[in-house]
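Structure in structure tokens, see below.
A single protein chain has been removed from this complex, and every other one stays in its place.
On to subunit A.
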Amino acid sequence: MDRDMTTSAAADETTRPGFQTSMRVKKRSGALEPVDVSKIVRAIDRRCAGLGDVDAVRVATRTISGLYDGATTQELDLLSIQTAAALIAEEPQYSRLAARLLAAYIDEEVRSEEVRAFSQSIALGRRLGLIHERLHEFVAAAAGRLDEAIAPERDLEFEYFGLRTVYDRYLLRHPQTRRVIETPQQFFLRIACALAESVPEAFELYELLSSLSYLPSSPTLFNAGTRHEQLASCFLIDSPRDQLSHIYQRYTDVAMLSKFSGGIGLAYHRVRSRGSLITVTNGISCGIVPWLKTLDASVAAVNQGGKRKGACCVYLESWHADIEAFLELRDNTGDEASRTHNLNLANWVPDLFMRRVEADAGWSLFDPKTVRDLPDLYGEAFEARYLEYERAGLAVRTVPARELYARMMRTLAQTGNGWMTFKDRCNTTCNQTGAPGRVVHLSNLCTEIVEVTAGDEVAVCNLGSINLARHTKTCPDGQVEFDFDKLARTVRLAVRQLDRVIDLNYYALPGARTSNEKWRPVGLGLMGLQDVFFQIGLAFDGEAARGLSRRISEEIYFHALAASCALARERGRHPSYAETRVARGELQFDAWGVTPSEPARWDRLRAEIGAHGLRNSLLVAIAPTATIAAIAGCYECIEPQVSNLFKRETLSGDFLQVNRYLVAALKQLGLWTEATRDQLKLAEGSVQGLAGLPEALKLVYRTAWELPMRALIDMAAERGAFIDQSQSLNLFSESPSIGQLSSMYFYAWKRGLKTTYYLRSRPATRIAKATVDSAAGAEQSAPRAAVACSLENPQSCEACQ
């Protein structure tokens, strides 16, 4: 590399002629004044405490070089934040600096609304019609204590991406000025007060939230303490009945539930298939596709409170005669009238289908009109009835099971959609199916909720996730270990909060309230598992990681049950407790044939539960945590990292993320250089080719694309024994083939997973690297073509010579 290219950018910019004098900024008063570089440097420098590797001068000079003459001081502030954020990929500490600059910017904005204390923010929110009366009274009664509880230094916990997300999307805004009327800390305390029953409990919760140790799901963060407290994340709606009026009723149901945020799962098993006779009009049905096309438009139209688009996943049983058309709904070619780009799709797969795939046998497809009871049967009863219908010759068609399975796999590879979820496993392991006639008909938008539905009773779940990254401690010898005591405390507090949401929640549909009060399910999940492995230095697919992951899930389940049992003793068990499997003494791991690690402790808990019951029929569900992991600054749920260097796209814009654990390791080795950064970019965030990095670290810092998926599935199965709902398990394949996918999902089924989620793959061609100064890498000609040994043309093939 040329010597002059390695000179620091700061020097580069300060030596540019003229920029210090020519530029002017417009003050709030409207007056123009010359840009004062040293003033800007000082303002930035004040925020650099403890950040040894950031350079305030560099941020300041870069900011000014992007400025235009006559820009406002506000533009200047925003630009300095963006300028710092743009340096994150080079030095992760700039993320902290950008967050601090943004925090100062927010503070100023809130002050401009005359808010100086938490209670003032609540009072203003109430005057503006935003805040719930209950919350206002709660705060007014303890204003002094609450105002003092605000810990502004907690803003330092944020990474830029997290604070930016909070600022753009979560803080309450003045309806007219659109300026925020609360600081991030006031926001956390508002949520805590809204979800607590007493001031001490509010303090405990605030401590949990503001330390980013635990976060409730987005709907709770969006709406807690507001006039419309729709706090639940997930809604599961059974299939419309096979009637026009009921199909339209469901559109309304979906729209009403979407309005205040929350994702929808909707089954479609009961609606007749294409070619079925419509008796009343003597017409022939066009099947489910036109109905789903309408649903697609409806979902796009209903915006979740202006905050994000509605989202819905449609479930279809694999015997439905429209299954093939269903699998093509997300294709990007073909007739647009049969395409639904806004809907997510999931297969609700009976075991019998998987066994027919295994045996390479035929599979019969039916019109629900002629087999009305199949959606309400599972296990042996389903199988007996299915065979009976086959024998009776009711099948619309019979196809080779593997042919349909291959189509499912193709849909997954081409669209990432068409999730494989297993009907029988979901039913036989569900605590709510203890009584006959109770059936799980579908999972939810993210395949982690498994709850029964009955007619118009909509299953509901509210969620929260523990940030495992904040549950580690450093021993005197410098070793990092997992803090199980802290985990236990967090779980117990979180369960109480989640349980409280059930009573506070605003229900847009009466059927949702009925079901939720009857079953009182909650979904406590986790995030930042990858962070824990990085902190301790474990390879994701190693035995130590798998053991730790299992133990964490076991602890969460244990303490969640204990907390729910304590709640039952205080307030009574949930009304349908007698119908549950737990009431018969069966816990989740019993269904998996797994023995927990400390049986005596579990026996005591079982006895407690036998005596008092549970307040909640379901407790654990691992959600994808897309947005809240962003706020907490950790890796999502149970996922391995996707890349050591990646871009996150959200409504707030794009953010560059670099694996800060890796950067720390590389710095220690003296390897965090521009050459390394370029190499990381060229290798799409992989460190496997990085010279000088010890093999052990290469194992730790593999990406999802480099890990064996079998290990991910095994880990999920081990964890599964302690999850009474399910987990949003993404699987990854660089360039998927039908053979590979069919084996992979078959294994997932064999291991007893209830559900799987997206299949992630990578684009076949890439964008040229615009900023890497390496011609060889930037525009190299089709690397794949170069290594593919071309038997067709041996004389020009250099790969083998």
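Everything below uses one rule, namely that contacts are C-beta pairs under 8 Å (C-beta built on N, C-alpha and C of every residue); 3 or more make two chains touch, one makes a residue touch a chain; residues count from 1.
Operating definition for what follows: contacts and distances are computed from a predicted model.
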Protein name (UniProt record) of the chain left out of view, among "Insulinase family protein", "NADH-quinone oxidoreductase subunit K", "Ribonucleoside-diphosphate reductase subunit beta" or "ABC transporter substrate-binding protein": "Ribonucleoside-diphosphate reductase subunit beta"
Residue, one of A:Glu75, A:Glu324 or A:Asp590, that touches the chain absent here: A:Glu75
Option touching the unshown chain, where A:His136, A:His320 or A:Arg402 are the choices: A:Arg402
Sites on subunit A contacted by the missing partner chain, in the whole complex: 2, 4-5, 9, 12, 16, 62, 65-71, 75-76, 78-79, 82-83, 86-87, 89, 168, 263, 300, 308-309, 311, 332-333, 336, 339, 341, 357-358, 402, 405-406, 409-410, 413-416, 626-627, 630, 642-643, 645-656, 681, 684-685, 708-710, 733, 735-744, 746-747, 758, 760-773, 775, 778-782, 784-786, 788, 790, 792-793, 796-797
